[in-house]
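Just one protein chain is left out here, and the rest sit where they should.
Our next item is subunit A:
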Amino acid sequence: MAETAITKPLATEIPVESLAVRMRRRARLVLALRLAVLVVLIAGWEFGVRFGWIDPFFFGQPSGIVLKLIDWFQNGTSIGPLWKQIWVTIYEAGAGFLIGAVFGVLCGIALGRNRLLSDVFSIYIKVANSIPRVVLGSIFIVALGLGAASKIALAVVMVFFVVFANAFQGVREADKNLIANARILGASPWQLTTSVVIPSALSWILASLHVSFGFALVGAIVGEFLGAREGMGLLIATAQGSFDSNGVFAAMIVIAVVALLAEWLLTTLENRLLTWRPETNAGE
C-alpha cells in the first residue's frame, strides 16, 4: 500500500475531469448495487414462496402484492375506493401534523425564552414525554368518536412533544454571542426572539419536522386501527381480519410512498428556509 502511494507522485497532476468522472462512476456503482440488493431480496422472497420455503399465507408474496395493488387501484378496496382511503389518512396526519407543529413551536419558544416557565413546566414535559402516547388513542376514540377528530388528536399529541422538545432545545442553544451582539445593536426582547432566537432554532425545528411527520402518520393509522370508518389504518385492519397478508403489505407500500413524498416536500422546504447555511456534505 505504502509503495503505491509513494510511487504515485503524478497523482497531483490528474486533471479535475478524471476526478469528476471517477466520482460519477462510483455514484453509478452505488446505485447499481442498491438495485441489486432490492432485486435479490424480492426475487428471494418470490422464489422462496414458489419453492415452498416461505408460507405466503403469513408472509405474502411480491407478485401477489403487486396484483393486489393493481386490483385496488382499478376496482377499489373492500371499504371503498383506494384514493379515498389515502386521502383520509393524509388529511388526518396532515392536520394533526400542522396543529401539533404550530403548537409545539410556539410553546417551545415561549418556554425556552422564559426561565421561570421553563423551570416550572420542564418536569411535566419530561413526564408527558415518557408516557407511551399511542395509548391515548383509545381515550380519543371514546371521547371524540370514530370520525377524523380522534385521529387528528392522536397525531397532534404524537407530533407536539417532538417538535416542542426540539424548539425548546434550539432556543436554549442559541449562540450567547449572537444574543449579546443583537442586544448591543439595540434589539428589544421581542426583536431578539424574532431575529436571533427563532432563526437559530430553525434548523432544530426543521429537523424535528422531518421525524414528526412520520409520527403523525403513525398516530393517524393507529387511530384508524383502533376504530374508524375509513382510512389506510382501517384498510390494514380489514386485511388483517380476512388473513390477507398481501393486502397488509400493499397498504404498507402505499403508506411508505406517502411518507417519502412528505419527506421530499419537507426537505425542499428546509432547503428553501436554510439557504444561508454552508453546504454540508450531503449524506448521499
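Note that contacts are C-beta pairs under 8 Å (C-beta built on N, C-alpha and C of every residue); 3 or more make two chains touch, one makes a residue touch a chain; residues count from 1.
Keep in mind that, in the parts below, contacts and distances are computed from a predicted model.
Between the listed names "Succinate dehydrogenase / fumarate reductase flavoprotein subunit", "Acetolactate synthase small subunit", "ABC transporter ATP-binding protein" or "Cell division topological specificity factor", the UniProt record for the complex's undisplayed chain reads "ABC transporter ATP-binding protein". Per the touch definition above, the residue from A:120, A:180, A:211 or A:265 contacting the chain not shown is A:180.
Listed by residue number, the positions of subunit A touching the unshown chain are 175, 177-178, 180-188, 191, 195-196, 199-200, 202, 274-278.
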